[in-house]
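The complex appears here minus one protein chain, its other protein chains still in place.
Each chain gets a letter, A and B, in the order it is written, and its residues are counted from 1.
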Amino acid sequence: MKLTRRSFGKLAGSGLAAATIPAVFSPAIAQSGPLKIGILAPRSGVAGTAGECGIRAVQWAAERMNKAGGIAGRQIQLIVEEETNPKDTIERFRRLILQEKVESVHGLISTGVSLGVAPVAEEERSLFVMWDGTTQDGVKETMPDPKFVFRSTDNECEAVMGSLLAVKHFKGKFKRVAGINPDYSYGRNNWEAFKQILTRFGVQAEFVAEQWPKVGTLDLTSHVAALKAEKPDLIFSSMLFADLPVFMKQGTAAGLFDGVKVVLPAAGWQLNQLKKEFMPDGVIFGHNTLYFDYADGSALQKAFVADYMDRYKEAPHWEADRAYFALAAYKAGVEAAQKAGGKWPTPDAVAQAIPGLDVESLGGKGRFRKDKIAEQVFYQGPSTNKNKYDFPTLASVDVFQADQLQKPPGVDFWDWIKTGKMPV
Amino acid sequence: MQGVVDVILGGAFHAAVLFLVAAGLQLVFGVQKIINLACGSFYALGAYFGITAVGIAMSLGLPAASFFPVVIAAGLLIGLVGFPIERVLRAVYRRDESYQLLITFGLLLMFQDVFRFVWGATPRTMDNAYLVYGVADIFGVRVPTYNLLVIAASIGIAVTLGLFLQKTRTGRIVRATAENRDMAEGLGVNVSKIFALVFTVGCMLGTVGGALVVPSSAASLEMAVELVVEAFAVVVIGGLGSMSGALVGALIVGLMRAASISIMPEMELLSVYLVVVAVLILKPAGLFGKVTA
Partner (left out) sequence: MPRISGLWVLAALIAVMAVMPFFASSYMLLMLLPFFGYAIALLGFNLLFGTTGLLSFGHALFLGVGAYTASTLTSKFGVLSYEAILLVSMLVSALVAVIVGALCVRYTKIFFGMLTLAFGMLFHSFLFKFYSVTGGDQGMRVLRPLLLGIDFGGGKTSFLIGPFYYYVLALFAVLGAVMWRITESPFGLHLKAIRENANKAAYVGVQIFRMRLAAFVISAVYGGVGGTILAITTGLADPELAYWTHSGNLVFMAVLGGSGTFVGPVIGALAFVTLQDIVMTVTQYWRFVMGAVLVLLVIFLPQGISGAFKMLFSRQSGGK
């Protein structure tokens, strides 16, 4: 997507309004021109590959929607900015809404960044739809009742599903459990959720080893050795960066997985790097909201996957679905609000229209709840290496809806996990 | 017993790679008094290029078992990029050392985007080619033979480097230039040539390190920035400018990390820093360091 050019002279001259007027976010005055949407996603660093997938997907979505007439008749124009650390990302976010005057911002993958940006979005009254990055901690205090910020499904959904499937497929077949998770909030919450679900379903297991490698560590030989020394029957790992394929590789080489059940709830992100040579069979493999090879997938999904694989020579993962869903939900909200109001809707109107609207995303139907948290469809299952690709696919697919995996509105996650209704 | 062997093998493997990068740093500092913040970038460059080279070699039909020499050759080849980079650095040799540090930081930033442009944001891995050498059993611990090859290669390089510096004529000239550059120049040494040689060898040590490690690991965009911290820890512990310091420092960092992972995983992140602080308090010049101020 072409980025808007600005020169410093233009910047200096463009400031006219007295700055003491509160900066109320207002959509572009020209309501027949292109509809500018800001995209904030990582392009480098540990999450660069995920951001790249999302950006590609939202570009595909915008092209497609534009061919069909755009959003309520206006052509979509994407303005892409890079997500880096909280401070700099907030600055780029402010640029998008104050300088580029976009009508909505979509994106964000990192938890820390989303916790920083969300309050700014609320303050600026700007419609913000997150792709990812929602954990339990800190969310309650920062945003008890958001008006403009739409959050993705909880980060822990995949851990909950993976744990449930571990109980479903492996119950009774393991006694010693080991975990290796990235040393930050996501890894910690996933592991904790897994332990609690096992306890809740009365699985008699001993937690024999826990490893906490730094995010993105590329030398895991010592971790593999430490895990192996404890002779686990089941290994749970929520690693999802470059460290995951390295772990599988080095683990296989050391014989860590011989006769061991493996649960990888977030493996989908690294799908293309998890080569068959070092992936055991029967791994509980998490694809989150998009399983590219799903036989029962919609025509939309199949078209997307075909285009994506043809163009980029690799399989898309769930970030693509998140990006598509954000744009599709926004489109639905704008069109609904416009129909109801008869004119171009304000961000307020759109924000009120979106919750409850059923939207078809790449991975299936999804919607936003009243509390502006997403509900989507999740796909996981035991893996198989018998396929035409050089990475595993799913031998059988378990499909769960978000309301089976996600805490209901207003409920604390750790309370819900002990008592909530679960599909297994 | 098995646990101890695990720690030693894991630590030695990590140390082997760290040593190569740290040795490159030490060599360049010792002779040219430059600290190369982009040492991590050369490491990453070797890793990425190693994957590309092996890919090309395999598609040309070379047998899988040949990939070890391919990887080393790839590392050496891409290390030649040190020559043009050294030419750029020439502009700042006579300047304050701070500027040299800065220019290498600029190179680091540039390299990050070069990697993204050429190889993309997705981490790159080789498939399990490295298992073609099989698996060895050492005191009951199953370790890929490749890991042992890497340790051996690193030792080999260390010995070769040591012999070169101690026994050969060029090596002596290099050491003389390190001791006193102006005197060496006065005695007729072509210092420019020596600098070009030393910097390129320093780069090669980094690129070979990256190329060696990537078959069992992966190449990713942040590996350069992350490695700088560990390499610096090695140099601070071992002492600036000392090759033996690089060796001992790398061993200490590698073994500390492996031991911490085995015994107290939560301390993995901080264990190395603790050693650094301890060394700073007890023997500030580093274990083998000489002049630091």
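Operating definition for what follows: contacts are C-beta pairs under 8 Å (C-beta built on N, C-alpha and C of every residue); 3 or more make two chains touch, one makes a residue touch a chain.
All values derive from a computational prediction rather than experimental measurement.
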Would you list the chains present here that the left-out chain is in contact with? A, B
Which residue of B:Ala184, B:Val235 or B:Ile261 touches the chain not shown here: B:Val235
So which of B:Ile8, B:Leu45, B:Ile103 or B:Val141 would be touching the chain we can't see? B:Ile103
Residue among A:Gly116, A:Pro213, A:Pro280 or A:Pro316 that touches the chain left out of view: A:Gly116
Chain A residues that touch the omitted chain in the full complex: 3-8, 11-12, 14-24, 43-44, 80-82, 85-87, 90-92, 94-95, 98-99, 111-112, 115-116, 119-120, 123-124, 135, 137-138, 141-142, 183-185, 188, 215
Residues on chain B that touch the omitted chain in the whole complex? 29, 33, 35, 37, 88, 91-92, 95, 97-99, 101-103, 105-114, 116-117, 225, 228-229, 232-233, 235-236, 240, 266, 269-270, 273, 276-277, 280-281, 284, 292-293
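The definition used in the following text is that only the chains that are shown with their structure count from here on.
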Taking each chain's centre as the mean position of its Cα atoms, how many Å separate chain A from chain B? 36
Contact set on chain A toward chain B in their complex: 43-46, 48-49, 51-52, 183, 210-214, 216, 218-219, 221-223, 225-226, 228-229, 241-242, 245-246, 249-250, 252-255, 270, 272-273, 275, 277-278, 314, 390
So in the complex, the part of chain B that touches chain A is made up of which residues? 2-3, 6-7, 9-11, 13-14, 17, 112-113, 116, 120-125, 127-128, 130-131, 135, 141-144, 147, 213, 216-218, 220-223, 226, 257-258, 261-262, 265-266, 268-269
